[in-house]
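Every protein chain of the complex appears in place save one, which is left out.
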Amino acid sequence: MLIVMDSTASPEMVKRVCDEIERLGLTAHSMPGAQRTAIGVTGNKARLDSNRILTMEGVGDIIHVTKPYKLVSREFFPENSVIDVDGVKVGGREFVIMAGPCSVESLEQTMIIAEHVAKAGCKILRGGAFKPRTSPYSFQGLGEDGLKILAQARDKFGLKIVTEAVDTDTIGLVAQYTDIVQIGARNMQNYSLLRKAGRVGKPILLKRGMSATLEEFLMAAEYIMAEGNRDVILCERGVRTFADHTRNTLDLSAIPFVKRMSHLPIISDPSHGTGKKDKVIPLSRASVAVGADGLQIEVHHKPEEALSDGAQAITPDGLMQLMKEVRALATVMDRDVP
Amino acid sequence: MLIVMDSTASPEMVKRVCDEIERLGLTAHSMPGAQRTAIGVTGNKARLDSNRILTMEGVGDIIHVTKPYKLVSREFFPENSVIDVDGVKVGGREFVIMAGPCSVESLEQTMIIAEHVAKAGCKILRGGAFKPRTSPYSFQGLGEDGLKILAQARDKFGLKIVTEAVDTDTIGLVAQYTDIVQIGARNMQNYSLLRKAGRVGKPILLKRGMSATLEEFLMAAEYIMAEGNRDVILCERGVRTFADHTRNTLDLSAIPFVKRMSHLPIISDPSHGTGKKDKVIPLSRASVAVGADGLQIEVHHKPEEALSDGAQAITPDGLMQLMKEVRALATVMDRDVP
Amino acid sequence: MLIVMDSTASPEMVKRVCDEIERLGLTAHSMPGAQRTAIGVTGNKARLDSNRILTMEGVGDIIHVTKPYKLVSREFFPENSVIDVDGVKVGGREFVIMAGPCSVESLEQTMIIAEHVAKAGCKILRGGAFKPRTSPYSFQGLGEDGLKILAQARDKFGLKIVTEAVDTDTIGLVAQYTDIVQIGARNMQNYSLLRKAGRVGKPILLKRGMSATLEEFLMAAEYIMAEGNRDVILCERGVRTFADHTRNTLDLSAIPFVKRMSHLPIISDPSHGTGKKDKVIPLSRASVAVGADGLQIEVHHKPEEALSDGAQAITPDGLMQLMKEVRALATVMDRDVP
Partner (left out) sequence: MLIVMDSTASPEMVKRVCDEIERLGLTAHSMPGAQRTAIGVTGNKARLDSNRILTMEGVGDIIHVTKPYKLVSREFFPENSVIDVDGVKVGGREFVIMAGPCSVESLEQTMIIAEHVAKAGCKILRGGAFKPRTSPYSFQGLGEDGLKILAQARDKFGLKIVTEAVDTDTIGLVAQYTDIVQIGARNMQNYSLLRKAGRVGKPILLKRGMSATLEEFLMAAEYIMAEGNRDVILCERGVRTFADHTRNTLDLSAIPFVKRMSHLPIISDPSHGTGKKDKVIPLSRASVAVGADGLQIEVHHKPEEALSDGAQAITPDGLMQLMKEVRALATVMDRDVP
């Protein structure tokens, strides 16, 4: 930590800040400069709460050096974490594709799509049973019935499933049915839910919030890991910017950044990341090439009848095309796609 | 709703879209243009799910006209809603200031600050007992003990209290103690929490999410109102932008916009909106002048020892100065400040 | 400047960095910490170019402490600069309102509006003769004819005028006619134009770029001042964010920030800052209250026939109302409005 004194700060003010730092059991390094004095602080194990200092007379600014994450950081676990989803490994050599409808709408719809998903070579079926919707009057998902349908599809087609939990009341129920519990972008800082996700005993897919910095994103994963669940998969799904040609701006630089800072796997969601079905394949290709560990893709056999997000769902034929293109690029990236 | 056909769409494609619209019980108005055909749709009570149409052959784009909100909209209730907080009226002539510490840290700290808050003329005490923090290792609040402390301060100084509820498990508990239940920015789209907030029988202070559009903000309020709770107070607290001189960018244009679209009262939070104590008074003045119904302000008698957000807390002396400046401007705006 | 070494950096790497710093004539302060070493650098007059250091082995990050501005900074000139526009003082006690049409469209239009502007008590007439337009097919302004019309309006109504210069070829011409030369948001980092603005011998009104940080904004002013022109008036006119209820997001916190960092006056432009005529008056009030030195307002007697930006222009009646409301608030702020 570095404390920057005002140019008008007196030597007494500097001394008082140094004394306070020493009082806290830390070491102060005073560095008088031409225009102002800076004070380096060392010895802090945790990130020092800077309020006390920041409000002392003569203090201009405080600059933090130590990063706040622990369990999620690559300094902590230098090797890549590989999450074992009941036999499907996420974060290893395999490039993992999770595909399926935005919402589970009916047994028939889910079975049709799941069959296409399995046939295309994907190993994980996605589908929402509890849906967070902007309007209280929109379709909110089938709830437990939806979970049962997903479980049937899993059993029939030998897929794993991933589905979202939206609150602490139902995350336990969701975890009973699903192989991966998804925490959506809107809940990335719902800390009660994150804490409970740390205790459900299933891998968690954590999506980046719409305006979350990567530090906040990793700290949200830290909440889950701090409760004892080390099986966290991250997902970049686009952030909110002024750009209006896509629904969100897919921030692919997040992927090499997370890879460097953390040992956790990270996948990409170009369906939400663009909101446009004709952009899903190009951005899927880019996600492979940038180094993602997998994809989450929305697929619907009749996008025109989808109860949610039909504009960003590709068709089963589109999925076949996507798999073909992704497979070719994955080979170059030394990753396997079934 | 307006459907814009591709420039290459055939008359048959146009006809098929019109037929589909009529089949849905709506009226299609075909408008052939020089370059392309547009089809107007009328007769829809609710906002038509546009997926079915958007994926039909020849359809280029769909433009929505009808706004999605109902209960929050001024068209629904033309008069300003005035929320009665156990005798303190929010949204009426009085300009209401809620002040207090970021976190309830101890009985002593809260009593000292509450006394200053009451003396300054504020009628509502703010203070967090359950704190949403970016890091799992930061102080998370005193929980129910904090609520009890707030209640003591209320009784002693004749104040009302506002405090945040962070999950569905504890919102009932929070509602037992507080006069206003706050839903924070990070939970603005935690729909399970919003729904429960609609049934707790206390007024709700709903803060705008960090990257929420005003449509999403009003729809979050709609969730609360749809459950039967009409006592919703909105709060602009800054949004996330590229600008780095403040912690958030306080979007004061939101206030006249909300006033026009909705009957609900809206206050401003310049403490979070700027994150800098020396910007709180200027932005408080601006909030009065732009037409807000009140303020929420963080105050601490020893900001240097605050367990959270000390950098944005003003001192009791600062609060006295703020009240003086706000009072002078409120008079010009024809609002009362005690 | 603070250099943060990687946690894996060897003592030799630290030494090599310190040696390099000393070689540059500066002083290195090594601060070994529990996790990593930081090196403070003092003695640099100018901001050290950090590339050389940043690429040395073992260096993790560099943090700048010294701010890069000189002439614009309040440390340089502690007193507020008051810009004398041929007798009208900007930055002093008077709250100065510049009003007029977006574009000079004709002699008649300009004379009608100028009369209203003068009658309302404004002392400065705005109007564009050279217009930067998104489309090459839109009206681009009357050029020198427009300047002549502005000059006629000035003479007739005893106003000063402000009008935009869009390139180095025509800024000299603009400066011959106008009292204040405006540099628009799109040209805030057109450094050739800024440099020439530093030599035209007229006060400059510099608008903040749509995505400019305040540091970049002040550095753009530094370009003008570095050429010898100390008469710079800054203008906050809104920045680009995800928020879609206004054309731009007016960042009023910029005003107290600039006031603290710089001695230069700063005004607010709620017409461009919101893009909505019904938001101009509320945000004008907020601008007075936050501490701005003045306003720039678009006015048109027939907004429905304006050749540009009619949606954000208020009518002459609106201007009278605005002046009335601004006057009342300015009195409280201890500012004069004629």
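Each chain carries a letter (A, B and C) given by its place in the written order, and its residues are counted from 1.
To be clear about the criterion, a contact is a pair of C-beta atoms (placed from the backbone, for glycine too) under 8 Å apart; a residue touches a chain by one contact, two chains touch by 3 or more.
In this text, all values refer to a predicted model and were calculated from it rather than measured experimentally.
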Visible contact partners (per top-of-document touch definition) of the missing chain
A, B, C
Hidden partner chain, touching residue among C:Ile53, C:Ile161, C:Leu214 or C:Leu250
C:Ile53
Per the whole complex, from B:Ser50, B:Gln109 or B:Thr241 the residue touching the absent chain is B:Thr241
Subunit A residues touching the chain left out here are 211, 213-215, 239, 241-246, 249-257, 260, 273-274, 278-279, 282-283, 285-291, 328-329, 331-333
Contacts from subunit C to the absent chain lie at residues 46-47, 49-56, 68, 70, 132-137, 166-169, 186-187, 189-193, 195, 210-211, 215-216, 219, 222-223, 226, 239-240, 303-311
Considering the whole complex, not just the chains shown, which residues of subunit B touch the missing one?
2, 4, 7, 29, 31-36, 38, 40, 42-45, 61, 63, 65-66, 75, 240-242
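The criterion applied here is as follows: only the chains that are shown with their structure count from here on.
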Hey, how far is the Cα centre of subunit A from the one of subunit B, in Å?
26
Using CA atom averages as chain centres, what separation in Å is found between subunit A and subunit C?
38
Subunit A residues counted as touching two or more neighbouring chains:
240
